[in-house]
Structures are given as structure tokens and as C-alpha cells.
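Only one protein chain is missing from this complex, and each of the others stays in its spot.
Should a chain be cited, it is by its letter among A, B, C and D, assigned in written order, with residues numbered from 1 in that chain.
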Amino acid sequence: MWRIVHQFGSPPWVYRFCDRVIPWLLPLTVVALLVGSAWGLLFAPTDYKQGDSYRIIYIHVPASVVALAGYYVMASAGLVSLVWRVKLADTAMRAAAPIGAAYTAIALVTGAIWGKPTWGAWWVWDARITSMLILFFLYVGVMALFEAYENKTIAARACAILSLVGTVNIPIIYKSVDWWYSLHQPASIKFTGSSAIDTSMLYPLLGMIVTFYVLFALLMMLNIKQSLTQEYAHSAWLHKRLND
Amino acid sequence: MTATLLEVRDLDVYKGPRQLLTGLNLTVTTGSLLQLAGGNGVGKTSLLRAFAGLARIEVFGHLSRCDDVLYSGHAPALKGTMSPRQNLRTHPAGLCSPSDSELDKALAALNMTGYEDALTARLSAGQQRRVALARLFLPSARLWLLDEPFTALDVAGVRVLENRFREHADDGGAVIFTSHQKADLGERLEVLDLESYRGP
Amino acid sequence: MTATLLEVRDLDVYKGPRQLLTGLNLTVTTGSLLQLAGGNGVGKTSLLRAFAGLARIEVFGHLSRCDDVLYSGHAPALKGTMSPRQNLRTHPAGLCSPSDSELDKALAALNMTGYEDALTARLSAGQQRRVALARLFLPSARLWLLDEPFTALDVAGVRVLENRFREHADDGGAVIFTSHQKADLGERLEVLDLESYRGP
Amino acid sequence: MAPERADASLAHYCIRQTGRHLLLLVRSPGEIVNPLLFFLLVIILFPLGLGPDPEMLSALAPGIVWVVALLANVMLCMRLFADDFADGSLEQLAMANIPLAVAVLPQLLASWLASGFLLSLVSPLFGLMLGLPLSVAPILMASLLMGTLIMLLLGAVGAALTVGIQRGGMLLSLLILPLYVPVLIVGTRSLTEAVGGGDPAVALALLGAGVTGGLVLSPVAIAAGLRVSLEL
Partner (left out) sequence: MAPERADASLAHYCIRQTGRHLLLLVRSPGEIVNPLLFFLLVIILFPLGLGPDPEMLSALAPGIVWVVALLANVMLCMRLFADDFADGSLEQLAMANIPLAVAVLPQLLASWLASGFLLSLVSPLFGLMLGLPLSVAPILMASLLMGTLIMLLLGAVGAALTVGIQRGGMLLSLLILPLYVPVLIVGTRSLTEAVGGGDPAVALALLGAGVTGGLVLSPVAIAAGLRVSLEL
């Protein structure tokens, strides 16, 4: 167990790991994305109430779900970097922020596109929507804070502190905003009891969610690898690897 | 009997991407007077802050020191809207507050009698420096870390401060300070030229 | 041919209720180097500000000077969030902006090459002082009024500045400055001890 | 030093520092009284701006009061550590032989007393001027007392993280805005419940929990943030 933890703290090991995984993960994700979209967009049945506009669900919901989860990925990396001083955790945290922000942005934009035919407005002051906007601010805040420091070692510590503070707050934000006002769809995928949507719509949806998770991981790896290349540009192990 | 107040082995000091100092070794015992010398930007302030414990991320190597430290940096932590007395009495580093008579004596030692209740912002540059230095004339820590303490002082003020340094060393304290002038502290004074530890 | 750049007759300087200086007489001509000396709080800064025209209410007597003045006070008017270059290029007192090559030359003269685009707040105390002093190495005014220009400079920096003073005097300028150190400016230097003009 | 001696001097230290900061706040031009001034301005200006319809004003009062308290707090946090950082007080604070997380408490207390606390004290008056019934005054005060404290504790974390940054305006507000939202919602909820004859107890209890949590967690985060900023 400790060896694994140790390995994850070692830049050469992680670099090699990314190098090995990316070549087969990348095509897999692309295929999954294509298949999932095709299934969702072409073969899943039309919704009797919303018609075809509901199909955006196959992007909207996975993006929303993973956007949330991404924050916890980032904050966990922050915790590790702060407590155990693992430098790689900084890199991971920094990698997660823009990806998470992008997912959040996708959720917001697809939601807005969906909202126009369904609610007749691009934007409503609804609980989940508002909290998604706030999540977006949290991500952007971490990114902006990192950029604002010239010294990146220090920047990483600052961001770690911020993302931890954010972690404590995310559930609170969610609950409070829910309490405030809600117009948005309640959670309809339930793992206990029956789901509110039909399985012919549900399976592609679940598939897309999984794919979005994998995509997240893939993007993280690409990002980490690139940071490592920059950071250790002058170190012997990287040169050896690149020359191999 | 002398005790070690600060010990440094193989210290590297960084600032951002730049390595300022490398391979520094140093032992400061009671009774030492140590001047850090070197040109502008060589890293005197950075090193002094590292000694004070204010720079932990960018310092590598072994650094141990006693707990009983007084640090005074380029910025004197004086509030212009308060009087010298209020400034000293409520100094943020002072766990114990000095009594009024101690305060007056300290200010008097620096020739600031009559200004105890003036507005600090209205004092002259040298007078403000004196207020900041009055901490050294109050019951204080054993190891002093002072960044350019002689700045803005007139000749008489420099004299007073030098005497105080000697007194403090005699009382079992130690002083590490930076200065671009040659301090008149007799042969007790050691000068550490940081130019010879410049990083790559 | 020498011209009078500053002339003062029977000048009294007040600060609030206190009379700092009384009965001051002085003539500064092209080629002069004048050091204002005196203990902390005697009124050097106040006098220099009076010369600069920044204290009109509390100064009595005859004071006339040329229009072409550069004043640099205790506070260096540097913005930490801008680079040295930006600071100098947009200096609030500079009606004409220096060209880039002039700027680089001025900074180079003070050994600040490589820091032109750094963040001023991140420079060391002496480096910041050098940025402030770089104005003296740009095309500038004839009469310089400098408040403790040598503060925070290392020995090499002091030397550079002294040379510049001499050069400026040779070029038909004049420098009035305050300092607690003895400047190495040869016999051209006059020292005016303000202690002998102390108010009642 | 004997332990009890140390405790006594710690307490004295905190009292002294609180006094220092209160004095500074009172003396610095336009620093402190901002929240109050803000309140006053808004109370005078909103009716001027919105038209003096008392019905509408009183319906809006809870929201107005809370948004104003929040804005005042953001303003306060923007300069919370700025002066102390610039003049070296902050590094001296870190040099005091006590944990930084404790050493920052006096300043937080002083800032809160001069802003949130004062605001809460006078809030019933302003509430009346905006047409809130006098009966909700206790709720108004209690919720503001707790809410302003939570906001200060959250805002101070952001302030600590950004105080040393030289380029990056605007950052602080971006960082703390999301954190304020729950406070605002719960705070106004307590008031609207109270005005509407409902039970504000849940909202108040939540605020209380927020205060407790904030007092425990945020000083640590603030201290960590300040340490980061001092390294710059």
C-alpha cells in the first residue's frame, strides 16, 4: 500500500504511467463518446412531452454530474498536497480546475439551451442552476488564484487551502440553495426503487455518465503529463524518457 | 557559559525561480554580534526572514534556533494614527506588554522624550525609526534579527544603538543585523559577506 | 557663468505650533553640492519640502527658486504593482516621458539591468531605491532636492550616486540633499548644519 | 513562565490587540464606519430611488438589510489585512510566540465589533425605517449578529490568501462570493419567516451552527493563508 502511495508521489513513475495509459484510453474514450452520442441522439426513443429537445440530456446530465465530482477530485488533491506535501498533488489539483470549470460551463450552456424550449427562458433564478453558477465561480476562483501568484509553489498551497474551504461549503451551498427556491428537475435517477425515466433512455444516459468520467480522467492525465514536461524540462529522467 | 542561539547547516535560500544563497553554514552563540553584508539584492533580507521563520517554503537545509527571537524588518510595523506609546504597548509581537515607566525609559534612551503621545505619522523619518527601535530598550528576546536598523538614524542615534548592541551581547543575548555601513562595534563584531554564498 | 537656482533670506519654518528653523539664509548657484545636516527631527525634510514648494503655509520669509526642480522625498512614489520601467515612464512629475533606451541606460547605470520588467514590490529595499534614483540618470531638472538619497544603497551604489552628483554639478546643475553620512564629494560639498538654525 | 502565567498573558495579549485594532479602525478615515454608513446610505437612498411606497419597502426590507450587510462585509474584507501586510504588522504577528490562528482572532473580533456587531445593534432602527415590524427586531438582530460573523470568518480566509498578490484585482470578491451565498439565503429566510409569522428557529439554528463551524475551522485556514502570503 505504502509503495503505491509512494509511487504516486514520484513524478517519473506518474509520467510513465500516463505515457502507458493514454495511448489506449484515448481511442477508447473517443469510441465511447461516439457510440454514446449516437445511441442517445439517434436510437433512444423520443420523449412524449418534450419531443426531441430532451436529447440534450445526454450531454447536460453527465456534464453536471461530473462537474460536481470534479471539485472533489481537485479538493482531495489539495488536501494531499497540503498535508503530505506531495508535489504531484499540486499538479493534479491544477490540472483538475480548468477541466472542472469546462464541465460546469457545458452544464450551464446546455442547461440554458434546454431551458429556452422547456421554461421559455434562457435563465431562471433556480436553486440548482444558481448553485451550478456558484460552482463555476469556485472553479474559476481557484484558477485565478493560481494565476495571480508568480511563485507557483506558493500558489499551489494557496489553491489547496481555497479548495478545501470550498469543499466544506459545497454541500452547504447545495442544501441552502435547494431550500431557497427550486424549479429545476429533481433527481430522477435513483438506485433504490424505480427510476423516473424509462430504461431505454436511462442506459445510454448511464453510459454517457461513465464516459464523461473517463474523459475527465483522460484529460487530467494529459494535463498532468504536460505540466510535468514543463516542470521537469531540465531533469535527467525526463530527457531519458523522451529519448527512449 | 555560552549557548547556541541559532545554527545553520548547508542552507539554500530561494526566491521564486532564483536561488539566492547556497551552502550557508553558521553558528550564533550568546554574546555574538553578527553583521550580514553584501550588495543590494544579494539576499540579506531573505536570509534574515528565513532565520525568523517567516520563509519556510523556499528554504532548504538545516536551520534551528531558540524560541526567544525579536525580528524587525524593513517595514517597522508602526501605525501612523497611534502615538509611539500606543504603538509600543500594543505591538503585535509582544506577548507581554511593557509598563508605562519601562516605555518612557526606552523612549528616553532614544531621545524621544516629549514625543510619547505625538502622532507617529507626524514624526520625522529618524524619529519613527527610533520608535520602532525602542523595542530593543524594553525587556525583550535574546536573539535579535534586525534588518538595516541604522537607516534614517543620525550619528548620535547610531551611537546609542551600537552601545545597546554591546550591552545586549554582554547580557547573554546575540544580534544578527544587516547594514551597508561599517558598524563601530569593536572586535566582537563578525561580518558575514553573503557575496561568497551567492547561488548559481 | 553661474546662475542662482535657489535663494533664501530670513526663512522661518514652522510645523504646527512648533517653530523648527529660524533665520535661514542661503544661496545655491549652478555647480553647488549642498548637504543639509542635523539630528533627527531638526527639520531637514521640512526645509527641503519648503524648497520644493510643497509647504507654503508654514514657511515665512523670502524664498525664490528656479522652475526646473526635481524633488525626491522619503516616500519614493514607486508603485509595487508596476515594473521599474513602467514606474519611470509614467512618473507623475515627469512632463516628458523618457524613451526606452534612455530608461534602460538609466537603470543600467544603477546596475539594475535584468530587473527592468520585474515587479517593483518584489525588489529588495536597495533595488527599489535604485529605481527611484534612476530619475537622476534621465534627462532631468537642474536643481535636485533629494531627501536621504543614500538610504538602503550598498557601497557601490553610493559611489555611483556620488559620481552622478559631481557630473550634474559640472553640467551646470545643483544638488541639495540630506544625509546622515558624510558624502564623499570632495571639497565642492558644502554642509549646512541646521542645528544652528533651530527655532526657539 | 508558569502555565497559568502564560494563559493570563495570552488573554491580556488578545485584549490588547483587540484594543489596538479597534483604535485603528476608529481612527482610519472611512475604514470602519463603512458598514454603518452603508446602511445609512441605503436606508436613505432606497426610498428615494424606489419611491416611498411603504408596503413595497417592508416586503423588501429583509433582502435589502441582508444584501447591504453582505456588501459592507465584502468592502471590509477587501482591506482587512492590507495595511497590516504593508507596514509589517502582519509579520510581527507571526513572530508572536503563539499560534497564528490564535493571534488573528483579536483582529477578527475587532473588525466584527466595528462592523457586524454595530450593524446588528442599530439594525432594529433601520428595520423600522424600512417598515419592518418591531416584533421581528430580536430575530433581525440575532440573525445579523451571527450572519455577519460567519461572513467575516469566510471573507478573512479570502483576504488572507490574496493580501500579498500584486496583480490580480477583483480576485478576493470572486473567491468569497460563492461562500457567502448560503449565509445570505439562510439569513433572509430567518427574517421572511419571522415577518410572515413562521418559525425562524431552523434558520437561526443553522446560522448558529455556521458560527460554531466557522470559529473552529476558519482561523486555521486564515493562518495558513497568511503564512502563504508572508512568503511572497
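By our rule, contacts are C-beta pairs under 8 Å (C-beta built on N, C-alpha and C of every residue); 3 or more make two chains touch, one makes a residue touch a chain.
Source: prediction; values computed, not measured.
Considering D:181, D:194 or D:224, the position touching the chain not shown turns out to be D:181 (whole complex).
Of A:91, A:104 or A:130, it is A:130 that touches the chain left out of the display. From the options D:143, D:162 or D:190, the residue with contact to the chain not on display is D:162. When you scan B:31, B:80 or B:199 for touch with the missing chain, the hit is B:80.
For chain C, the residues touching the chain absent from view are 49, 52-58, 67, 69-71, 73-79, 81-82, 86, 89-97. Contact residues of chain D toward the unshown chain are 27-30, 33-34, 37-38, 41-42, 44-46, 48-51, 56, 60, 62-64, 66-67, 70-71, 74-75, 78, 162-163, 165-173, 177, 180-181, 184-185, 188.
We take it that only the chains that are shown with their structure count from here on.
Centre-to-centre separation of chain A and chain D, using mean CA positions: 33 Å. Chain geometry summary: the mean Cα position of chain A and that of chain C are 58 Å apart.
Between chain B and chain C, the centres computed from C-alpha atoms are 28 Å apart.
Chain C has residues 119, 122 in contact with two or more other chains. In chain A, 150-151, 154, 157 are the positions where the chain touches two or more neighbouring chains simultaneously.
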